[in-house]
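A quick write-up on the structure given underneath.
Then we have chain A:
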Amino acid sequence: MAVLEARKLTKYFGGLAAVKDVDFQVHENEIFGIIGPNGAGKTTLFNLITGALTPSSGEVLYRGRRISGLRPSRTVKMGVCRTHQVVKPFHKMTVLENVLVGVYFGLSGLRSPARARARAMEILEFVGLGERADAPASSLTIGNQKLLEIARAWATQPELLLLDEVCGGLTPTETARTLELMRKIRDRGVTILYIEHNMRAVMGVCDRIMVLNYGQKIAEGTAEEVSTDPAVIEAYLGKTFSA
Partner candidate 1 sequence: GAQEPAGSETDSGAEPAEGPQEILIGTVLPLTGKESRIGNYQLDGYELAIEQWNEKGGIYVKEFDRRIPIRLISYDDETDQAKTVSLTERLVTVDNVTALLGGYTTTLVFAQSVVPEKYGVPYVNGGGAATKIYDRGFKYVFGTLSPIEILAKTEMDFLKEQIDAGNLPKPSTIVLLWENTSHGKDFQAGVRAKVEEYPDYFEILLDESFELHASDFSALLNKVNSLEADLFLVDAHLPDYILMHRQYTEKGMYHKFITYGARGPDPAAKDALGAATDYVAAAVWWTPDLPYPQVQQFNQDFMEFTERKYGEAKPPQWYAAVTYEAARALFTAIEQAGTLDRDAIRDALDNLVLEPSILPGQRLTFSDSGQALNPFVVVQNMPGGETVIIYPEDAKTGEPVVPVPAK
Partner candidate 2 sequence: MLELKELEVAYGEVQAIWGIDLEVPEGKIITLVGSNGAGKSTTLRTISGLLTPMRGSITFLGEEIGGKKPHEIVARGIAHIPEARQLWPDMTVYENLELGAYSNHARAHRDKTIQWVFELFPRLAERRHQKAGTLSGGEQQMCAIGRGLMARPRLLMLDEPSLGLAPMLVEDVFRIVREINSEGVTILLVEQNIVNALSTADWAYVMETGKIIMEGPGRELLDDPHIRGAYLGV
């Protein structure tokens, strides 16, 4: 059974269809990439899956259960968590406390403060922010704030993780590190949905890729299939990549 399935998912803003009749399935333990030009509806799709927005029509099923329309906190409790394209750290809290929120309120929701702290520290070490644990989140660079986004989301113990441009603004080295982190997360049995404009990253890490354009799906397949699809080249990649 598909982990995640969207059926005729549609979202209108006024007259504009940001997402239109999109169908797709994501399978257990894969990294599923979503690419497309700016404004294609990728972030909107995430918002529809996690409940930040309710669809105009269509539905999203998670392991066969409908999750579209639920509040985000409910979807987290079902094992679905996301990061934000524009990072939203709790500025005045420390890095550790940011992660604690995820630990406390995630899927299994630890209650013992001592164990929660230990777990949060473990996660920070895992993503490489261990040293900044007691720094206020606002003092992190954008790059580290993106890592913090991942750490917090990871702290909720998701089975399906939605990552929105987590490599945007990172150097190639840092990007490589983040991709490595993603693979490690996947190796722990997590399914990942991944939006990114960095083609090198997307092509390198994704098992399958879906391409959106003007809210509609125009292609789906492996990195190779997608990058050679003329419609995708026309709409998104341009000539450099087709080489």
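Going forward, a residue touches a chain if its C-beta (ideal position, glycine included) is under 8 Å from a C-beta of that chain, and two chains touch if they have at least 3 such contacts; residues count from 1.
Behind the choice of candidates: all candidates are chains of the complex that A comes from, given by their letters.
None of these values were measured; they are calculated from a predicted model.
A.B. asks: Only one of these touches chain A in the complex, so go through 1 or 2 and give me its number.
C.D. replies: Of the listed options 1 or 2, chain A touches just 2.
A.B. asks: Inside the complex, what are the residues of chain A that reach candidate 2?
C.D. replies: 13, 36-40, 43, 85-86, 139-144, 165, 168-174, 176, 197, 199, 236-238, 240-241
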